[in-house]
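Have a look at this one before I ask anything.
Just one protein chain is left out here, and the rest sit where they should.
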Amino acid sequence: MKSKSAIGGAHPLFYLLLGVACFFVLTPVLWMFSTSIKDETELFSDPPILWPDNPTIAAFISVFEDYPFADYIANSLVVVLSATVISLFFSTLAGYGLSRFKFRGRGTFLGFLLLSQMFPSVMLVIPYFKILQTAGLLDSRLGLTVTYISFTIPFCTWMMYGYFRSIPRSLDEAASIDGAGPARTFFIVILPLALPGMVATSVYAFITGWNEYLFALILTNSENQKTLPVGIGQLIGQYKVEWNELMAASIYSTIPLMVFFLFLQRYLISSLTAGAVKD
Amino acid sequence: MATARLDKISKIYDNGFRAVDELSLELADGEFLVLVGPSGCGKSTALRMIAGLEEVSSGELYVGDRALNDLAAMDRNVAMVFQNYALYPQMTVRQNIGFPLKLRGTSKTDLEAQVSKAAAILELTAQLDKKPGQLSGGQRQRVAMGRAIVRRPSLFLMDEPLSNLDAKLRVQMRADIAGIQKELGVTTFYVTHDQVEAMTMGHRVAVIKDGILQQVAPPEELYASPRSVFVAAFIGSPSMNLCEGVLHRTEDGLQLQLGDQYLAVPYSVVQSRPNLSRFFGEPLVIGFRPEHLEDARLTHDDPKDRLLNATIAVREALGAETLVHFHLNASPIDSGDPDALDKLGGHESSRCTARFGPASQARVGDRVAIALDTEHLHFFDRKTHFAIT
Partner (left out) sequence: MVDDIANHNIHTTLERRPESNGKPPEPRRSPATAARARAGFTFVSPAMLIMLLLVVYPLVYGIIISFFDTNLLNRWDFVGFKFFNQSLSDPGFVKSLVITVVYALLVVSGHLIIGVSLAVALASDVKFNVLWRAILILPWLFPEVVVAMIFRWIFDPLFGILNYAFQSIGVISTQIAWLDHPTWAFVAITGAAIWKGYPLVMLLALAGLQSIPRDRYEAAALDGANRFLQFRYVSLPGLAPILGVAVILEFVWWFKHFTIVWLMTKGGPVGATNVVSIDIYRTAFQSFDFGRAAAMAVIVLIICIIFAVVYRRMVPDDEI
């Protein structure tokens, strides 16, 4: 498969550029990895040792022993997956409705979707703190899930809307003429075609939720309710920072995203541009 | 099977633009009517209104004696073939064709039987288990037709189904579609911008421009008796030659003045068009088809008083005939067809085409005498562009 070249063939400068960029990307990554497999003695050495002579996976294990790391992971998984699934479901329906039907309030809703991407999280943290406090949902997975849904839904709806717009209306029209009402048209004809878009949307939602730090920081207190980002953030600020554990924890936290991405990367790029580029 | 009636249907958008303007048509049961016109003339919009995909702004739609206006598309029992086929990509051919039946709850055995039958008519039996993505353009088109015919609808609606196919395939599919329609006897509305399709496929053809119906008649009548300049120019390829001229009545008989040239015209021309006598001496729009011009040297009788003299500008040898293009010193006419080139290079003379027989020796740059068949002249009012009858 020949890739479409933007400006002709490969210029040697491109290789230089790519090489330099890879250097800047790989150095921190490899440093992270190298730190995670060091033992105490090699960790704090001056000058720093680039690659350990005695690599060990001790940090990867002790992270679970010294901290409620399993809790952190479990909380993140539960909260983010729940929020993703729920958001995906409702945003798919809404995205379809917005792309196919005209009804009162459509324009306002669309405008609000865009607008809500602009809200500073910091602004909503304060009311959410109070609201969850009143509802008794502070420091709970449920409270956090609800909070996460609040910012993944607008974003997912916008993405699904963009994706549905790339599915030709003539399919809906053909189904309509064949005798299918709106529900059957959606579930039997259009939904199967939206799967790539749904996959991409859920990946974005997952990454956003997995990444999230500020709300989790403020809305949780007990160690066993904290999410992974908060847990990792805490690993600094102790008396002495166990950098190897910190890096090991970081690697753990990155694995789900890598897995997701590896499997689903094909869908990501096509749906990124689905609604955006008109050809 | 049913008759169909459009009673002054209009499509008016919020900004006042009239895409379809009081269109009225009546179709007999089993009739094949073609809606033809230049792009953007409203023919697809009209079709979509019949399908229920566009709201009717005013007017009534009837199939049989059922009023369709307030019915949703799914309740109208019409079938449509879309320009880009609109096949369900995730379903096989069998599932695509069977979909309307499945929606109606047809039993599995009935469904199989009907799908097989439709596939047989359309020669798709070998493709039944493939998906649309694996089919060629022509095959996809037939699947779209299969989905339409399997239901026995009251109306077929076809929206430029052939325009995405290549030329040779188009010719063959024209015949196939016409044949199927005849065999099934379903009343059909067929939309196209291609006047050749219109002329060869329809029982009657309706010419539409800017949302307004110009003329509806069988193809031969549109060809021989166009009611307006637009229809005259639109139907027929190459287009009818149109220019300004004056009909004079002299002691020697009738004379047609085209620019600085005069031709004798038989009196039968006025006899068959009584109103023409009111226009003597006044500028008119004159029309004559390329096939009614001939190289004077090739004619059998002596046409010396109905000759045009012109210099050949372009010559196209097609084998069975030769098309020559020349200029006449008469004022050109804007036929209203946005795709027509009435004035080439902005000359103040008219650009004309003639169909010469293959034996013609005329070459580019030659000054030739062209015989005009004055039995086949067309006269139109210069202001209204209506035919003078």
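First chain written, first letter: the chains are A and B, and each begins at residue 1.
To be clear about the criterion, contacts are C-beta pairs under 8 Å (C-beta built on N, C-alpha and C of every residue); 3 or more make two chains touch, one makes a residue touch a chain.
Since this is a predicted model, take the numbers as computed values, not measurements.
Note on the undisplayed chain: of the listed residues B:Ala2, B:Leu25 or B:Cys41, the one touching it is B:Leu25. Interface note for the absent chain: among A:Leu26, A:Ile57 or A:Leu195, the touching residue is A:Leu26. For the chain missing from the display, the contacting residue among A:Ala58, A:Ile131, A:Leu193 or A:Leu264 is A:Ile131, taking the whole complex into account. Seen from subunit B, the chain kept out of the figure touches residues 8, 10, 12, 16, 18, 21-22, 24-26, 28, 52, 55-58, 69-73, 204, 206, 212-217, 227-228, 384, 386.
Interface residues of subunit A with the unshown chain, by the touch rule above, are 2-11, 14-15, 17-18, 21-22, 24-29, 31-32, 35, 43-48, 50, 90-91, 93-94, 96-98, 100-107, 109-112, 114-131, 133, 146-147, 149-151, 153-154, 157, 181-183, 186, 207, 210-211, 213-214, 218, 228-229, 232-233, 235-236, 243, 246-247, 250, 253-254, 257-258, 261, 268-270, 272-273, 275-279.
The criterion applied here is as follows: only the chains that are shown with their structure count from here on.
Separating the centre of subunit A from that of subunit B, both taken as means of CA atoms, is a distance of 56 Å. Of all residues in subunit B, those touching subunit A in their complex are 51-53, 72-74, 76, 78-80, 82, 84, 86-90, 99-100, 103-104, 147, 151. Against subunit B, the residues of subunit A that register as touching in their complex are 168, 170-171, 173-181, 184, 189, 192-193.
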